[in-house]
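Every protein chain except one is present and positioned as in the full complex.
Naming follows writing order (A, B and C), and every chain is counted from residue 1.
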Amino acid sequence: MPITSPVRLQAVEAPDQPDVTPALEDLYRGLEQELLVPLWTEIGDLMPAHPRSRGVPHVWRWDSLYRLAAQAGDLVPVGRGGERRAIALANPGLGGRPFATPTLWAAIQFLMPGEDAPEHRHTQHAFRFVVEGEGVWTVVGGDPVPMRRGDFLPQAGWNWHAHHNAASEPMAWIDGLDIPFQYVTEAPFFEFGRDQISDAERSTPERSRSERLWGHPGLRPLSVGEVAPGSPLLAYKWEFTDRALADQLALEAEGYPGPVEPGHAAVRYTNPHDGRDVLPTIRAEFHRVVRGVETAPVRETGSSVYQVFDGSGTVTVGETTWSVTRGDLFVVPSWQPFSVHSEAGTTDSDSGALDLFRFTDAPVFEALRLDRQEVAR
Amino acid sequence: MPITSPVRLQAVEAPDQPDVTPALEDLYRGLEQELLVPLWTEIGDLMPAHPRSRGVPHVWRWDSLYRLAAQAGDLVPVGRGGERRAIALANPGLGGRPFATPTLWAAIQFLMPGEDAPEHRHTQHAFRFVVEGEGVWTVVGGDPVPMRRGDFLPQAGWNWHAHHNAASEPMAWIDGLDIPFQYVTEAPFFEFGRDQISDAERSTPERSRSERLWGHPGLRPLSVGEVAPGSPLLAYKWEFTDRALADQLALEAEGYPGPVEPGHAAVRYTNPHDGRDVLPTIRAEFHRVVRGVETAPVRETGSSVYQVFDGSGTVTVGETTWSVTRGDLFVVPSWQPFSVHSEAGTTDSDSGALDLFRFTDAPVFEALRLDRQEVAR
Amino acid sequence: MPITSPVRLQAVEAPDQPDVTPALEDLYRGLEQELLVPLWTEIGDLMPAHPRSRGVPHVWRWDSLYRLAAQAGDLVPVGRGGERRAIALANPGLGGRPFATPTLWAAIQFLMPGEDAPEHRHTQHAFRFVVEGEGVWTVVGGDPVPMRRGDFLPQAGWNWHAHHNAASEPMAWIDGLDIPFQYVTEAPFFEFGRDQISDAERSTPERSRSERLWGHPGLRPLSVGEVAPGSPLLAYKWEFTDRALADQLALEAEGYPGPVEPGHAAVRYTNPHDGRDVLPTIRAEFHRVVRGVETAPVRETGSSVYQVFDGSGTVTVGETTWSVTRGDLFVVPSWQPFSVHSEAGTTDSDSGALDLFRFTDAPVFEALRLDRQEVAR
Partner (left out) sequence: MPITSPVRLQAVEAPDQPDVTPALEDLYRGLEQELLVPLWTEIGDLMPAHPRSRGVPHVWRWDSLYRLAAQAGDLVPVGRGGERRAIALANPGLGGRPFATPTLWAAIQFLMPGEDAPEHRHTQHAFRFVVEGEGVWTVVGGDPVPMRRGDFLPQAGWNWHAHHNAASEPMAWIDGLDIPFQYVTEAPFFEFGRDQISDAERSTPERSRSERLWGHPGLRPLSVGEVAPGSPLLAYKWEFTDRALADQLALEAEGYPGPVEPGHAAVRYTNPHDGRDVLPTIRAEFHRVVRGVETAPVRETGSSVYQVFDGSGTVTVGETTWSVTRGDLFVVPSWQPFSVHSEAGTTDSDSGALDLFRFTDAPVFEALRLDRQEVAR
């Protein structure tokens, strides 16, 4: 493996234990009775030399995901109580819980033509990302936000929101939330909203009001004072993401800085109010890897979920390698090295690339000063 | 219960489920095969109306704790591998893990006369608090820090540290760390240091070098530039904490503001470099409740561990009430109302009070904008 | 005047002075000899009830400015030493110094076809704003940035920069800097760069490299780590500013929030890296006042310079009112009430508006907690 740690790692895997005597057995019984546990028997698991993820690398295929979600579209109604027709990735290392990683939730959500998902709000920070289709509007605080292929819609905690499918086709998309993190830390609140949104909220504008206020590069409305946590910009449209990535690669071609490494352009979605991450607990990025390019292995504290947006190639997570193609989702656990190899084009004129959407819990690690990163360059 | 939520809470406990048909059973089988889990079956657990703690209120008695730790002192050597003779509180709601709360570790550590605990470092943020005894010095980055009743010693992650007992008596104290939080988020690194500290590090100064540089109120050394995460002040001596609390109560007696509520003085330990919490993930406070006073119930997101430092009284956590006295440790889970009733004095001249040391994961919640609090006043 | 202060203002204008006796005269002589000045004779000037600006309201007409700049174009060469063919507004209250306000410099700069202004850098923070014309590129750190009507180009201190006119017509624009502020506080550094920029730097791209990296709404390049003070986005193109203002007015027409007050849209230019002001000492804004609308009088600590970008109307500063039209520049001194009355359209279909570019020293006041504002609404 090309990444070696800058620190001398030599912690205990299984420390020697004191000889078991009747007196020691008596002590252990006493501890158990008093709801006490010694460090010296647990330290190897609790304080490893480096993060050892229980979450494991895994890939979920888009065709299976979509097929099952469509099946649910036929069988499972959407309504108050169940709230959303969402189906979550359950990392095989996390005991069957619907947790893609120890901190992140990733699900496919599916809405039939004409269907509504009722209004509610929760402290869990959320976003939508659209790998295909269109026709659904998410109504956030009364503002209808269109959803189309390539669009990213962050939605910070405690905002009222509903979805409605205004089209004649079903539509699926990806939901990302910090449900596992808030579950584990025991933070969540949830509240029902109105069962039906108003007719005005069923309108289908090209741009949301949030985009009209906040979607102009480097400009903020003077009328807005204090801004709640999370981005006030509710949609990051594909055309801008695509153009930003193309610009980086064009700069590289002209001999200027731009991409993060040769043939690998990347942007972070940011809050225009403060330039920071779009959500307090979730970072979102988009990566474009030019055909034939292999990225440098990176490992970081914290976990990521990726979705292939376009192109195909192979990805390596720890010691696992998969071929991936449009819509596939996979998980990179904490401190596992990750690299991407974009498939070479079949002809010289084939200008496609491997496009990857990514979200991570990096803001948690950075806010608490727990972030570490190693790059094998 | 005197606390009522300002928000209308009405989320699902157990949402209605679609009728089980062969087709639905087929769908559920398909989901299981593909490592997928629907939201509509899990939402009641994952997205409750308000935090429902798995961690439960519980009290650990100091005499039992100390007795078992002393027993371990006789039976279990301290050394490389096991690292520390520490015995952790295991919240009965958390599956037998040595986790006082979902995010916090609390343990009694015990060192026999002349014993050393070997040097190591870890990313877990830690502190010591001393409810009784003296004679141990914690050596942090080569700086010997004395430990005596009432002293609080924060120690941010990745600092080398060792302990040595320079006295002729055993000594016990409390360790607090964010081990569960870093375990769950998969953040931890650990490294062994030297097996033996130097003779100079075995010295037993009255004040650590960190106190001599950083322990003067409102003054910082000009010689120190960038400061690492966590407090550069390695000891908060009892005399200052005691005096600050006495000052608040005296101000109250003179008719001026000071305490948080009548008869309830409190201080937060802060980082003199930036005025923020002493550790990135842990807040520490000291509370003094005058005899006969009952505090207003408070509930907050996030969990706390308390230790009674002096006095006695009753504490109520959720629907549980205990009598507590010196050394007792107890847990307040997320969003459970908490109040204290300090025992009335037996004579008019009895000026004792109920003194409580507290630590919490509040910095995590505040950094990620997940903090909520309700006070019944 | 419709603005009344929320505070009871009653400070001394000319405090009573002690009777002049020979002893007092002797004291005053002694003070003078020792380079000392008593407070009691100066307090009325130094510590007024509210800011009393020495800078006065004044308007400079674009036709005169342009005519004189063009005359200088014929007579005064541009080159090393003089550095720039820039002509600065000299507020009549500021003793003939080229200071538009006590903190801000505003000048017209003029470049003949084919001319270059040589490279240099300085700690003074600067920007360009273009009210008419095109054809000049400002080369900042080797990156050619086009300049066209409506474009705003911030340029933080200590960046190398040059200008070259690639067109067959002269071009004029406005320079804004914090020269007076840095002069008064004795902060400035200055250094010559190359006498000639390279051929590559003489290219005339549609977009600068900075725009290609940083000009996408809500997206930042992952490749850029630490960012120097001031915006990394070197041009804010007119099309985005215009659209943002139009969007606010359209939102208002649809019944939604958007403008700062009825018929008055406004944006602030911000640093996409942190959402803060584009320059550490200078704020820049653009205001659009719909025909026939009169804005609420506002007064603030700190001073502003405005340029009319389009339309016409009257502006009132303190007790002075002027008619203004395209290109006119005027000054609003500290704490003087300011309002705008956009000229009514002559026909119903006349949809023009009064468009105003503004820059101020507000970031200085906010950073030092000296900002106050009153609005008469």
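By our rule, a residue touches a chain if its C-beta (ideal position, glycine included) is under 8 Å from a C-beta of that chain, and two chains touch if they have at least 3 such contacts.
Because the structure is predicted, anything quoted here is derived from the model rather than measured.
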Shown chains that the omitted chain touches within the full complex: B, C
Sole contact to the chain not displayed, among B:31, B:147, B:267 or B:329: B:267
Hidden-chain contact residue, picked from the options C:173, C:214 or C:335: C:335
Interface with the unshown chain - residue positions in chain B: 209, 212-223, 231, 233, 236, 240-241, 243-244, 247-248, 250-251, 256-260, 266-276, 278, 285
Residues of chain C (touch criterion as defined above) contacting the omitted chain: 7-12, 15-18, 21, 23-24, 27, 30-31, 34-40, 42-43, 46-55, 58, 60, 64-65, 68, 71-72, 74-77, 81-92, 96-98, 102-103, 107, 122-124, 157, 179, 181-192, 229-230, 280-281, 301-303, 333-335, 361, 363-365, 367-370, 372
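Definition applied: only the chains that are shown with their structure count from here on.
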Innermost chain, where centres are averages of C-alpha coordinates: A
Between chain B and chain C, centroid-to-centroid distance (C-alpha), Å: 52
Euclidean distance of C-alpha centroids - chain A vs chain B, Å: 31
Euclidean distance of C-alpha centroids - chain A vs chain C, Å: 42
Where chain C touches two or more other chains, by residue: none
